[in-house]
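Written out below as structure tokens is the structure these notes cover.
In this view, the complex is presented without one of its protein chains, the others remaining in place.
Letters A, B and C name the chains as they come in the text, with residue numbers starting at 1 for each one.
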Amino acid sequence: MINLAVEVAGIKLKNPVMTASGTFGFGREYSKFYDLSLLGAVMVKGTTLEPRLGNPPPRIAETPAGLLNCIGLQNPGVDAVIKEEIPWLSQYDVPIIVNISGHSLEEYGEIALRLDGVPGVAGLEINISCPNVKHGGLAFGTEPQMAADVIRTVKDKSRLPIIAKLSPNVTDITEIAKAVETAGADAISLINTLLGMAIDIKTRRPVLSNIVGGLSGPAVKPVAVRMVWQVAKAVKIPIIGMGGIVSAEDAIEFLLAGASAVAVGAGNFYDPLAPLKVIEGIKAWLEQEKIADVRELIGAVKIC
Amino acid sequence: MINLAVEVAGIKLKNPVMTASGTFGFGREYSKFYDLSLLGAVMVKGTTLEPRLGNPPPRIAETPAGLLNCIGLQNPGVDAVIKEEIPWLSQYDVPIIVNISGHSLEEYGEIALRLDGVPGVAGLEINISCPNVKHGGLAFGTEPQMAADVIRTVKDKSRLPIIAKLSPNVTDITEIAKAVETAGADAISLINTLLGMAIDIKTRRPVLSNIVGGLSGPAVKPVAVRMVWQVAKAVKIPIIGMGGIVSAEDAIEFLLAGASAVAVGAGNFYDPLAPLKVIEGIKAWLEQEKIADVRELIGAVKIC
Amino acid sequence: MVYSLKTRILENKKILPDFYEMVLSASAIAAEAVPGQFLMIKTSPTQVPFLRRPISISRINAEEGTITLVYQVVGSGTKLLSAMTPGSEIEVVGPLGNGFTWSEKDKVVAIVGGGCGIAPLVALTEELLKAGKEVYALLGAQNRDKLLSDRYFIELGAKVMIATDNGSYGRQGFVTQLLEEVINTTRLDQVYCCGPLPMTKAVVKLTKEALVPCQVSLEERMGCGVGACLGCVCKVRSEEGSLTYKKVCHDGPVFTSSEVIFDD
Partner (left out) sequence: MVYSLKTRILENKKILPDFYEMVLSASAIAAEAVPGQFLMIKTSPTQVPFLRRPISISRINAEEGTITLVYQVVGSGTKLLSAMTPGSEIEVVGPLGNGFTWSEKDKVVAIVGGGCGIAPLVALTEELLKAGKEVYALLGAQNRDKLLSDRYFIELGAKVMIATDNGSYGRQGFVTQLLEEVINTTRLDQVYCCGPLPMTKAVVKLTKEALVPCQVSLEERMGCGVGACLGCVCKVRSEEGSLTYKKVCHDGPVFTSSEVIFDD
């Protein structure tokens, strides 16, 4: 019998494969393709205190082996998520991780407070890549001190496991990782999207309404794997690796680099069955390699 | 008659298409495919004070729509470059831009000094992505102050136009760009490679001998276009755009974003004739769009 | 049900310069699809293009278990599609989105199609005629070489009227002029519209003025195609009157013209 179960930030997962925030809605759409209970966990769409309309279209631009998005956190607000979405998703036997975003420390704290104790919610993923209006639009995630403040604030308001989701748009990712670890984060998600831009040469306009957007998909995988590897050496808390995973081989690469679990993001668009194929592929690979426990892979990259 | 000529940092180019450092050797290999005089300029392999062996193989790993490399600046040293390579390449009617790297300010200064006045050399491209040994291995290009010091040093030793080549692995590229502008850089090259990693899951080892390497190719294009756009707004000196260019459409995207010229890097591997196709494609596109001068495209992206 | 399948290509032939017709063996999808729905299609065995391409279902043959697509080659994805050979396999997801609807009360309806927007209206016309309605099929294109599927509408028994920009076929002018005429002479119970945005806007304006209910099929760049990514939104008036975004892939692509809001 092969063990696929892992534990991240105290959350027990059947297998190490989650779906990444913003690429899987609140699970309803992909539930038409397969039983969501098969997943390791579902990370739901970025949730804010108030409902948000998001950016005007176009919100998506295709790029080589990836895509840019500027959805702009369209979501019905935390109260509607608690009332409409979590109860629905709770019918499945799958841990729900709510991804939250705020414009200020107070907002982060308030969302965390409202989600505390909501049945079905297994943990919070804190998106600190949002521009912070109070600090002149600088993203919380690019300054170790500010990143730590956000984590401390939500830790204060919530007894749930706290996962800090880091932005890759920084000079030294380990600095931010160490800061959120010290601030009490129970795990780290890596990576959010890389800031990118595409221009339609016919119209001479940016393809995205928001001019710039977040790059994800296979194109960013080497950057993500590198950051997971660097952060795994720098901190003791577990890492959830993501960025371009579409196959079991991709997922195993992240596990070897040091991730304790992985998430499939844009891969869901590439193939709606991608998360299942990743789970089955990991299992088949462990069998073939005669490895009894997926946890043997975590951080097992050989450096010499 | 359509004008393709541009001027960058006082260097007159027949057309805005160069070949990027490290992807084109010193021009010898691709001279077997076409007449190098057709190019806007040739940026030669990164040159150091002493000869360098570079890293052991494997030095190349393929990634989705791109590649990682850890060549490690293998080169015969600046004296051999001056003696063997520049004279050979000077037989072509094409500006030669020498890309230089050092481990210390003194090294940068010394290389610049030796290249000053060498016939055929039209400018220096300063690679500030190298680790600074004196500052504990931190790359010169990730700290505005250090980047500025390098540029000031080479400006001091050389009368040649100085092009600062920036690393994209930073939180805020405009900060570095402004620092090198203030320090006297005549132009900016954007982008060098993104730091990445790939693991061979069969052997469980990093694919590259150096563990991490530089990501380039179409995968990084959205990041490069974004940085060119950001920097074009932040500085007055011209920009040479690069990162994933394989077609005329790609090149035009960079010009619209604010680049005054572009360079084809990994695109040379994808198609040895890529630089020529880019030049011809730009010309054909200008004809089709009834644009008389390629300079009309520079920074012409419409934001509203 | 929505399926994610490998299907076999039965035919893939050029029907006009730049336009191709592809027939897929996909009985599960054919059994459930309704006119106006679409498929998300993987156009390459590699990771480029990364995103699937949305293509409307043009004809549905539930008995033979086939789906017909009609597409125009405009970029890399559709180019790769056009190079696929009968006998090979292609990955598709579908049927997706909400299709067109009709009610028993409707007697006389018009479909208005332009460019490759004509494609999904073939299946719709088939169903409308089966349901006993009188169907005006108003088709527009730049020129004869870009006019799609007109013979299907004739074969099916619709009242076909054609307009081309240069008059190379049918009337010279826009398809909206044909609609104006029909509205002026006939009491239409419903208009169905699919085509380029300027055409759609004009049709919405005309039908609004004439108080004829209208359904429009919209396009937007898609990420997932299934409603999960919020990539493909269009602006609509919510029931309480405020502005909000709906998902073209999931809440559409067919909307009632009264709910959509066009920016100018």
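Observations on the model:
In this text, a contact is a pair of C-beta atoms (placed from the backbone, for glycine too) under 8 Å apart; a residue touches a chain by one contact, two chains touch by 3 or more.
These figures come from a predicted structure and were not determined experimentally.
Within the entire complex, contacts from the absent chain reach the displayed chains A, B, C. Checked against the hidden chain, the listed residues B:A5, B:L273 or B:A292 yield one contact partner: B:L273. Of the listed positions B:I2, B:L38, B:I60 or B:L113, the one in contact with the omitted chain in the full complex is B:I60. When the omitted chain is restored, the residue from C:L24, C:I41, C:L80 or C:L188 that touches it is C:L80.
The chain not displayed touches subunit A at residues 64-65. The set of subunit B residues touching the chain not shown comprises 22-25, 28-30, 32-33, 45, 53-54, 56-67, 69, 71, 74, 217-218, 246, 266, 268-273. By the touch rule set out above, subunit C reaches the unshown chain at residues 44-49, 76, 80, 83, 85.
We adopt the following convention: only the chains that are shown with their structure count from here on.
Looking at which of A-C and B-C shares more C-beta pairs in contact, the answer is the pair A-C. Of all chains present, the one whose mean CA position sits nearest the global mean of protein CA atoms is A. Centre-to-centre separation of subunit A and subunit B, using mean CA positions: 34 Å. Work out the mean CA point of subunit A and of subunit C, and you get 36 Å between them. The distance from the centre of subunit B to the centre of subunit C, with each centre set as the mean of the Cα atoms, comes to 47 Å.
Shared interface positions of subunit C, defined as residues touching 2 or more other chains, are 47-48.
The set of subunit B residues that touch two or more partner chains comprises 64-65.
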